[in-house]
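The complex appears here without one of its protein chains, the remainder shown in place.
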Amino acid sequence: MEQYKVKDISLAPQGRLQIELAERRMGALLEVRKRFAREKPLAGVTVGMALHVTKETAVLVRTLRSGGAEVAITGCNPLSTQDDVAAALAEEGVAVFAHKGESNEEYYDFLNRVIEFMKVEVRTPSESPPLRGGEQSISSPVPILENRGSSAAAGTRGEARRGGRNLITIDDGGDLVGEIHKKHPEFIANLIGGTEETTTGLIRLRAMERDGALKYPVVAVNDNKTKHLMDNYYGTGQSTLDGITRATNILWAGKTVVVCGYGSCGKGVALRARGMGSNVIVCEVDAFRALQAVMDGFRVMPLAEAATLGDIFITVTGDKHVLRPEHFSKMKSGAILANSGHFDAEIDLKGLREMAKGVRTVRTMLDEYTLPVDSSQSTVHSKSTQTVNREPMTDDRVLYVAGEGRLVNLAAAEGHPSEVMSLSFCGQALACAYLVENLGKLEPKVYVLPSRVDDDIAALQLEAMEVRKDELTEEQRKYLSSWEEGT
Amino acid sequence: MEQYKVKDISLAPQGRLQIELAERRMGALLEVRKRFAREKPLAGVTVGMALHVTKETAVLVRTLRSGGAEVAITGCNPLSTQDDVAAALAEEGVAVFAHKGESNEEYYDFLNRVIEFMKVEVRTPSESPPLRGGEQSISSPVPILENRGSSAAAGTRGEARRGGRNLITIDDGGDLVGEIHKKHPEFIANLIGGTEETTTGLIRLRAMERDGALKYPVVAVNDNKTKHLMDNYYGTGQSTLDGITRATNILWAGKTVVVCGYGSCGKGVALRARGMGSNVIVCEVDAFRALQAVMDGFRVMPLAEAATLGDIFITVTGDKHVLRPEHFSKMKSGAILANSGHFDAEIDLKGLREMAKGVRTVRTMLDEYTLPVDSSQSTVHSKSTQTVNREPMTDDRVLYVAGEGRLVNLAAAEGHPSEVMSLSFCGQALACAYLVENLGKLEPKVYVLPSRVDDDIAALQLEAMEVRKDELTEEQRKYLSSWEEGT
Amino acid sequence: MEQYKVKDISLAPQGRLQIELAERRMGALLEVRKRFAREKPLAGVTVGMALHVTKETAVLVRTLRSGGAEVAITGCNPLSTQDDVAAALAEEGVAVFAHKGESNEEYYDFLNRVIEFMKVEVRTPSESPPLRGGEQSISSPVPILENRGSSAAAGTRGEARRGGRNLITIDDGGDLVGEIHKKHPEFIANLIGGTEETTTGLIRLRAMERDGALKYPVVAVNDNKTKHLMDNYYGTGQSTLDGITRATNILWAGKTVVVCGYGSCGKGVALRARGMGSNVIVCEVDAFRALQAVMDGFRVMPLAEAATLGDIFITVTGDKHVLRPEHFSKMKSGAILANSGHFDAEIDLKGLREMAKGVRTVRTMLDEYTLPVDSSQSTVHSKSTQTVNREPMTDDRVLYVAGEGRLVNLAAAEGHPSEVMSLSFCGQALACAYLVENLGKLEPKVYVLPSRVDDDIAALQLEAMEVRKDELTEEQRKYLSSWEEGT
Partner (left out) sequence: MEQYKVKDISLAPQGRLQIELAERRMGALLEVRKRFAREKPLAGVTVGMALHVTKETAVLVRTLRSGGAEVAITGCNPLSTQDDVAAALAEEGVAVFAHKGESNEEYYDFLNRVIEFMKVEVRTPSESPPLRGGEQSISSPVPILENRGSSAAAGTRGEARRGGRNLITIDDGGDLVGEIHKKHPEFIANLIGGTEETTTGLIRLRAMERDGALKYPVVAVNDNKTKHLMDNYYGTGQSTLDGITRATNILWAGKTVVVCGYGSCGKGVALRARGMGSNVIVCEVDAFRALQAVMDGFRVMPLAEAATLGDIFITVTGDKHVLRPEHFSKMKSGAILANSGHFDAEIDLKGLREMAKGVRTVRTMLDEYTLPVDSSQSTVHSKSTQTVNREPMTDDRVLYVAGEGRLVNLAAAEGHPSEVMSLSFCGQALACAYLVENLGKLEPKVYVLPSRVDDDIAALQLEAMEVRKDELTEEQRKYLSSWEEGT
């Protein structure tokens, strides 16, 4: 079997430069790598990954390998692979199967190549035989976090691994987990656990758990504070605007931006859009989040109403068909549609295509859909185009879709900046260590890492940024744990 | 026993106007009041309250009484009582014991008067005899929330109330609970539960729970999303600045503001200070919160360093001696110190007084402490005063303390605006109903209300604000609960 | 003639404390005072002032007197006088005629007392005889600013003063100038000039200039960058919100605030309202300013449309009847109306009173107007009150007017903070010196101070704030004045 499948292996040197650049901004993850190199917590483990193949992911891959793991990786989105980075990883010996712009068939083929790689690994143990639970106190690979002030010894964890290599999946959106459950059930026994990066993936996994369909434990890395309150918020906020800017070069100041969804991602997008001078409308189905949006100074209304007002629409809901024909038909000519949720289901592109008289790509990652004028009930709003005396623009109403409706920050820009991925990927790396450490103790459920892991990641990041926090005095610590002083 | 103790009963008409004004802005709580009036969930209950006696609290008192409760109330802070409101409540027949500026002795005397009122109530059942668990299905006072879409029947709650009236405490800071536990333990058997409003109180209650010292169940109203993410954040943010402005009339633009603590309150204060044009420094002991502050664009550093930079210092930590002599000695002349945490322990005023050559009150709620010049190691920073050619200012270094170090939003302004208290007090009212509803089921622990209560409050508030949120389509609802669609 | 007319002279000690507090925050003006004390540029000058009698104005009065001037002062608004400060000034020997809440008759009576004071001064020269132009090189009182790096000698200014004392008016809104022109024309010959503080006053003065009606030179202090880009923007922004908060205690977060006028004042108000979490709509008649508002992320629309949307309306236009019955009839019940423009003409209160069924004062500086329900075309918006089950609120639609429609920052709060008035009043003091310095050179026109005066004030303020700016290198200075280097 081929060991890798990339667009152009000669891009490797350029890819290495990008990875190096990312490393400079991922100090916390490099610190984890140093621990891993020392403690080898992933010895005997094979990790199969379906993550956006970016320079930051490459730093995670290097970290996992420093910890002793074998790694195979594919992308988790057809448009998010950075081909130079993929080449660099391949050259370093990683089993990488990904290129930007892969077809749906290729996408699933690559997922299965990763799975095959894991299967082979199960059958062909590497020279470093898998540790068993009882042995771990010898090389002490595990207590990654305990060495920061805690003296807790891991002790015996009672149960030996199941033989051969231990397998872990790292997933982003849940396609890898889904594929294994659907097509490779026989293989699940060898999986000691998985991790999931996104809100979207967790919605699926928790639905599986609820239905009794989930067959191995998964750590919800997304639910780390250092992940969803950082990456989703600051990362998605910035990179979503970045993707739309690169796709369209529009001016944000003075635009009406409709943000669909006010979770961590939506909050970040709304904040940054306001930071760029836009007037933001939030559409949300959850009452509390809707209330937060109002209190944060945004207008809140149903999308059916916002559709007539927006210049730019951004979906970040994790749900399906958020923008659909009933909305397209009301939008102003020239409106821009983008998605920053994991799947490309949030904008009903099929519905849009069916309404359109024509579609053309006007820039990289920007498609123009021409709609019949009478598709608009709000003729008032089509006026701006009529001032234009060039024929193709006179009669038509057009909508622009950025990044083909796929997550625009990766399709049209470079995804989240390294700094924020450093935090998320500390979570991924430490979640893998946690799965090994808790081998035999976990049920086929969705787990959240203990908060000390989160705190540890935050502390590493502060250190990497050379920021010093305050410390409690002895008196203060005592006051906080007592309850006898009064007014 | 006197039925009330207020400053001046003739202020009642003015107080009624204030309460009426508050009601106009507390639509969600009025909606709860309507339900309570219909369903009488607090029939047979006596509520003893230690809450800031403000116009908003009066609306809560009216709501509890609409639900059938008898109410006694005292303040929870010597400076926070609005005397006209206290008078209005007294006139309405509430047992109110509070006036602005009460001494420490009066404070505890009043707490005990509330406790005595509750005891009397236990001994002297009112004409409407307490309901017992099994009887509630008749008048169905309980399922406050279930009638919003849920068909869950409350069923029998198994255990009868303990006889006489059922007692509930509503506390803010934990002094009432503390006093009962310390001095009236015999009385605890009659308490079906309590509620707690603040982070500070919960720190104490959870310490009590940990030590096995907590003797009856308490609902952590503070932990409602609709409380700590609303009241603490938007409320404290605005009202803290308001208090300092009224005490000092300083210009916020261009000032360096040091915010100590970056929990919900500190985040709110920092956000609003930036919104007024200040440059904000955050001091925080928690790594993750420190990281959030950095990412939010603030400087983060130890207070020992920030002490030399700040024009205004605001404590919102829930801890003790956050600002202390080691900091006072480094501060610029003219610096302003204010606290917005529950207790006045956050600024070490005793330490400051000991350092001072003199203290005088220069405005309502603004005290000037004159320190010997050599108390400052940072002579560089005392320069601004030297440009002033008036003698009293030439040689001295002064610090200003706003609101006597007590929570400045209540001491120097009017506390949180009605809108935000509406949310918190929906939580209080529904927590009381929850305690009745779950009579006999709860252990002496700290409980958090189920999230449906939070969602219900948020929905009521949106309705009161006439904001419409979006609704899921059937297709979307199904998508969210399925896990089989992929990329 | 009485030398002063204040509410209560015994308030003087309290007033002195306030003035001292202001001085601590007005370092730049204190620096000008030191120069004035040294150089006596206003020897022989009597200044008649109509300014808000606040603690900051008191610091200006002291500064003018340090420079050698005699001063008489009255307020420029019936609600803006701080009575304790007025008492303190009276005690210091200033001819002060003002109290908070003066009637219209008193207002004009007091204006005329200031004018009478000036007249007396003309007839009764003080012991320090007025300098004449040619004499000034002896005591060199004038070149206030030139000693900062410029060696320009003032030389002889050619023309002697007109005999007796030289008179200057300092005005805020133009009422003093207007009164003199209308009723005391004979007196104008003795006036060497005036200064004007506000945009509103300048609109009037420039209209007078255009009509040839202006009879003596006036310096537009308002047009200093250090005035209108500071005081109007940062000062009005903060203090307007402060006034409304004190009058109403509303929560700004989540409110829709309609700002009428987007000049420097309106920009400041809009910025701060957003900074407090409000959603801001701007109404503006000037195309460019409307465009700025859009680009700044605000909604822009005609007031006729905004009237149905706003929770709070703020006028800062300098124009008349901005809010009028056609708007009142569309507003939501509970809407708050406030004015921060100089005159109380911006809200048509007479029109509102005529529409109202009743008016009552519900708090200090907050009047409630009850309108017949059918006065509203937008019944949709009156819903929130219907959730309230208290009778007086069921049927009526109410509007609240803060500060009686007079400038709300002074009526309901304390006006601009000292820091910002320091800048404006450096301009006032230096404008007086400029009028003396240019005696005989100025025509009856509106003048703007040379930009070096502005720069000087800015530098003084930076120094007072201990902020260090950068300096050009020699190479850079040369580069900026050359034009021969290219790409």
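A, B and C are the chain letters, set down in written order, and residue numbers restart from 1 in every chain.
Just so we're on the same page, a contact is a pair of C-beta atoms (placed from the backbone, for glycine too) under 8 Å apart; a residue touches a chain by one contact, two chains touch by 3 or more.
Just so we're clear, the structure is a prediction, and the values are computed from it rather than from any experiment.
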Contacting the left-out chain in the complete assembly, out of C:Asn166, C:Asn438 or C:Gln461: C:Gln461
Touching the absent chain when the full complex is considered, from C:Val45, C:Ala220 or C:Val294: C:Val294
Of B:Glu70, B:Glu209, B:Asp296 or B:Asp456, the residue in touch with the unshown chain: B:Asp296
Omitted-chain contact residue, chosen from C:Gly15, C:Gly48, C:Gly68 or C:Gly178: C:Gly178
Residue numbers in chain B that touch the chain omitted from display: 253-254, 274, 277-279, 294-299
Chain A residues that touch the omitted chain in the full complex: 17-18, 20-21, 23-25, 27, 30-31, 33-34, 37, 234-235, 237-238, 242, 245-246, 248-254, 272, 274-277, 334, 362-363, 381, 383-385, 387-390, 392-393, 413-414, 416-420, 463-466
For chain C, the residues touching the chain missing from this view: 76-78, 104, 107, 173-175, 178-179, 203-205, 207-208, 210-211, 213, 225-226, 229-230, 234, 283-288, 290-292, 294-295, 300-303, 318-322, 343-345, 454-455, 458-459, 461-462, 465, 467-473, 475-476, 479-487
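Assume only the chains that are shown with their structure count from here on.
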Middle chain, criterion being Cα centroid separation: B
Averaged-CA centre spacing for the pair chain B and chain A, given as whole angstrom: 38
Centroid spacing, where centroids are CA-atom means, of chain A and chain C in whole angstrom: 54
Averaged-CA centre spacing for the pair chain C and chain B, given as whole angstrom: 38
Multi-chain contact sites of chain C, meaning residues that touch two or more partners: 253-254, 274, 277
